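Here's the structure, in structure tokens; my notes come after.
The complex appears here without one of its protein chains, the remainder shown in place.
Per-chain residue numbering starts at 1, and chain names A and B are given in the order in which the chains are listed.
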Amino acid sequence: MSTLANILIDGVAYGMVLFVIAVGLSVTLGLMRFVNLSHGAFAMVGGYCAALLTREAQWSFWGAVPVAILATALLGAVLEVLVLRHLYRRKELDQVLFTIGLSFLLIAGTNALVGPQVQLIPLPPVLAGSVDLGFRTLPAQRLLVIGAGLAVAAAAAWTVTRTRFGVWLRAAVDHAGTASALGIPIRTVQCVSFAAGAALAGFGGILGAELMPLEPYYALKYLVLVLVVVAVGGMGSIAGSLAAAVLLGVIETASKYLASDWGNLFFFLAMAALLAWRPNGLLKR
Amino acid sequence: MPISRRALASAALVATASFLTVANAQAQTIKVGIVGPFSGPFAHYGTLFKAGAEAYVASQGGKLAGKTVEFIYRDTGGPNPAQTKTLVQELIVKDKVDYLGGFVFTPNAMAVAPLIQQSQTPTVIFNAATSSITEKSEYFVRTSYTLWQVTVPVAQWAAKQGMKKVVTAVTDYGPGIDAEAAFKSEFAKQGGTVVESIRMPLTTTDFGPFVQRIRASGAQAVYAFLPGGPPNLGFVKAYNENGLAKAGIQFLGTAETDEFDLQKFGDAALGLTTAFHYSGAHDSPANKKFVAALKQRDPNAVANYASVGAWDGMYVIHKMIEATGGQRDGAKAIAAARALQWESPRGPVRIDPKTRHIVQNVYLRKVERVGEMLVNKEVQSFGPQADHGLDK
Partner (left out) sequence: MNTMTLLRARLEKAGDASAPRCAPPWRAPLATFAIGLAACTLLPEHAGLLTRVFIMAMFVLSLDLAVGVAGLATLGHAALFGVGAYAAGIFALKVMPDPLVGLAIGVAAGALLAFASGAFLLRYQGFTFLMLTVAVAQIVLSLAQKARDWTGGDDGLSGFSVSPLLGRFAFDLEGRVAALYALAVLVVAFYMLRRLVDSPFGLAVRGIHENRARMAALGTPVYARLLVLYTVAGAVAGAAGALSAQTTAVVGLDSLSFALSAEALVMLILGGAGRLAGALVGATVFTLLHHTAASINPYHWLSVVGILLMLVVLVPPAKVWPWLRSRLGAKA
């Protein structure tokens, strides 16, 4: 039974990291129909900023993380306004290729600026320790990840359902033309959503730095995982992303515990099965 | 398609220009091709090979046996047998190298065996550790180590310490499987049992689940093998963070406390036990000379098994150049290499004439803090070990 508990804890932690990174991409895809494959690069940038601020500039972890997230949001906003919004009307393949090109550039830039080694984010003592749960010892960082993931999900759900911005967002997703005709500032909604998505990706990169090491190829290496979560969860659906991320995270962790020599076969089998069953997303019909 | 036509034209120009650049080989220049990862997460191997090899040549006054040595470096990325083969084919056919060196990953070395056999190019392996590589071609000489060589002594030591149940956790590829087989066979011979054999995929980054499995196995110790770089770091961190030491599960490793990453572990690494053939803290004049030469060449370079593998590898190439008088004679060079015996920075070593693998001392080490740095302190020497993997 303790194996089951282990699988659930580790799986949920892993799933939360995936969720936090993927939710921004899901919203962007659903809202602007914009396939942004440089999303992984935002996660990387967030992680790198936090790593550099805590290690090189000797900032405290709690100060560095919000700054890193803000920096990523800023990067996202700037890119969106200057370059990416011109691509909204282009074909999907064009968007894919452009954003892959952007990712390549960011990878090369990261390597040029910081080098190819793995970047560790030094954790403050309260997080670096372990928590003894009786039947197992859990790195405290994992608890933070699960908590943060739930907080993000709750905040996102609250924003979407309870605030005016959320109303605008949902209207814009449903029908941008009518929403704009009703006076909703579509451009602002798009820009802010994109920046928020980038910020969340950066946050996910920081949270996941223990599970997914930060190195220049990060931007592309974990992109497939994030895309899988978005595809299975359904574009534009926050609840769908959460469900997909946790489900897939648990399946992947279970396969590591029970059948590790099969690699990630079960992850992709599950993904194919889920997508085939619900092509439009887990919670959509 | 104008863009691609333009690209085609400019590419053709660039390509032709570079292809027509003829490298004029002087009669006095020996060309050595070094093949390894120079980009990606294992890029530090390439840098260390470069530092070790060039430091050796510098320490000999810039020339080996009176000949200038020209190094040609080629990047294989990671385990990439097809690309490695293409690169080596080019090195042999186009660049006409006299010797080859390097090779971090076993599949890459295996892939080039037919090439070096056919072209009779002596190839020195600086790192790849699977026993069967040297059997694939007579022109392989190895100055690194093999898993059997360093694992058999540690299995014997574990048994002597009274351990009866051990779990093995290895990366699921050639050297890892070698390590698992070596430990299992020797430990069983000594009367112990391996309760579980965990195999971890090569691409694993999150070792939490595996460490939990180790904990649940009820063993007294875990014997681990992982390729150097990020996997090592991840595994040792997971070992510490999940409280395995506190739970009484002893860590038995080989290259996991590699000097390259050792400082990153901090105090969590203190006391980790490993069995290996080289420690940067080895106390000998030869090692001091090596460390000094290395630092002079590249202040960032670390004295570890990769850089010493390159240093000793160049020693072997040096002797081969001497024996052949600078001429290209693969058979003569290999014959000379078989008889070599010398004091390396790691201790006394010799090349086994039958297997062409290096016979060297294997040491038991514990991680200690000396001043500000963490080092692998040698607490015991197991004496000279041959490649037990070929004795089976």
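By definition in this document, contacts are C-beta pairs under 8 Å (C-beta built on N, C-alpha and C of every residue); 3 or more make two chains touch, one makes a residue touch a chain.
The structure presented is a predicted model; accordingly, all values stated were derived computationally and were not measured.
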Across B:T86, B:Q190 or B:S284, the one contacting the chain not displayed is B:T86
Residue list for subunit A contacting the dropped chain reads 35, 87, 90, 92-94, 97-98, 100-105, 107-109, 111-112, 116, 216, 224, 227-228, 231, 235, 261-265, 268-269, 271-272, 275-276, 279-280
Omitted-chain footprint on subunit B covers residues 1-5, 7-8, 11-12, 14-15, 18-19, 38-40, 74-75, 77, 79-83, 85-86, 89-90, 92-94, 106-107, 110-111, 113-115, 118-119, 130, 136, 172-174, 201-202
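Keep in mind that, in the parts below, only the chains that are shown with their structure count from here on.
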Rounded to the nearest Å, the gap between Cα centres of subunit A and subunit B is 37
Interface with subunit A, subunit B side, in the complex: residues 39-41, 43-44, 172, 198-201, 203-206, 208-210, 212-213, 215-216, 229-230, 233-234, 237, 241-243, 246-247, 264
As the complex stands, subunit A meets subunit B at residues 2-3, 6-7, 10, 14, 116-118, 120, 130, 132, 136-139, 141-142, 210-213, 215, 217, 253, 256-257, 260-261, 263-264
